[in-house]
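Notes follow the structure.
Only one protein chain is missing; all other protein chains are in place.
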């Protein structure tokens, strides 16, 4: 926390652009091919459905290439990685790249375990459109020594802004580092998404689901940086609304899905301040 | 929609028969062996438990034959198919048939991807008691060219009635094509289940869970066509009740499980009209 005075001033992403991007995604209803982890597939699908997108979890080596080419975006999440699933992910990524389908990498627990960290470094070479992780994960991928407590970050997102910018320049991806505030960067420009959502850290899969939403927003996006920032903002705003309507993490999740479903792009402009 | 004038008049399934079937299932508390997909196992189990049935997800090649023979019904759902799981499904089906355990096929994304479509055509030869799918899936299995957007149907259920009837005659199975209205056919007789449940399409696994409920109803059923129609009706009625008690897809799911749990067979007679 004593490092806070060294943090550059990051501009806040404007709410009217959230509304524009959200309107685009809801109209397009993108088909998102999800290769995610065993724990969060249900919440991931429900978040995409509430948003207005179409999730599809196609996981077999025999099917992923065919499907990645017909999907509008691909999500790769290594939370419960094992060799057969990693092989499917690699085939899906190759097919997505060949078909110019953008893909998003969620590097769960990067830096904590050698097997997945090696796999992630291989995947980074395959040109993800976006990398979305917590501070520990982004710092680990950027070559810093921070590592998480299991799948949770041990660092604040604000301390990973420089790592996010460096990782973006290294990989050519948009990098989103999320936490109590979110920061999204292409290495040159960086946006802050400051809306809060404390209870989300006590519900499994909210970060993983955000990566899927990022995939939905980056599908066909005219400006990927703007799309990713808007995806983070939509989730953060829904999180704030849900928190005001719940008693704890149990009632948060239904309220959060309702908030995503009810949210209207036009409403986002009106409440800007 | 311009084809609507060619649709035959399908009689509505009578509510008193829903009550009779539901009473039978609740008294029997059937043990349902589920080989379903990675995304929906939790909602599938919770729906069966709320209904009064006993779900069991037994998935290993080493165990499925032993378990399919002791279960009252078997569910096969190919949503996240891969070779090891397909092998387990085939062993389970063979054992179920040998033990005269009825089994239900949920052909997720049939026609969209070659690997699963081939696997489904092999499974169709193994005499499922019931096939439950959306319009795109049923049309694809019946040999029509319609294919879905990922796992979602691109066609209305009413346009798949003829395909359902044909598929029933081809396979000897009861075929249920579900959507904004459900149609259940043995190829000769067909029932309509018109009760609505729009939000169910924004909650992952409601269709997959319906297939598990169909398995519970078909266990020991004196009349399989009636059992399948009643299963669709129970889910549709619970969906209507939940929709009137929720704010969106998030609060829909808890309300839906409560509605299934609270529903009494005797009540279904009273509200018939």
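By letter and in written order, the chains are A and B; residue numbering begins at 1 in each of them.
Methods note: contacts are C-beta pairs under 8 Å (C-beta built on N, C-alpha and C of every residue); 3 or more make two chains touch, one makes a residue touch a chain.
The structure presented is a predicted model; accordingly, all values stated were derived computationally and were not measured.
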Checklist outcome for this item: Across B:12, B:42 or B:154, the one contacting the chain not displayed is B:42
Checklist entry - Given the contact definition stated above, which residue among A:29, A:69, A:169 or A:204 touches the chain not shown here? => result A:204
Checklist entry - Of the listed residues B:22, B:67, B:191 or B:217, which contacts the missing chain in the full complex? => result B:67
Checklist entry - Of the residues A:29, A:69, A:113 or A:169, which one touches the chain left out of the display? => result A:113
Item to check | Listed residues B:10, B:112 or B:255, member touching the removed chain | outcome: B:255
Next on the checklist: Take the complete complex as the reference. Which residues in subunit A touch the chain that isn't displayed?
Outcome noted: 37-40, 42-43, 79-83, 109, 112-116, 149-152, 201-205, 246-251, 253-254
Next on the checklist: By the contact criterion defined above, which parts of subunit B meet the unshown chain? Give residue numbers in ascending order.
Outcome noted: 31, 33, 38, 41-42, 45-46, 49-50, 54-63, 66-67, 71, 84, 88, 253-262
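Note that only the chains that are shown with their structure count from here on.
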Next on the checklist: How many angstrom lie between the centres of subunit A and subunit B, each centre taken as the mean Cα position?
Outcome noted: 33
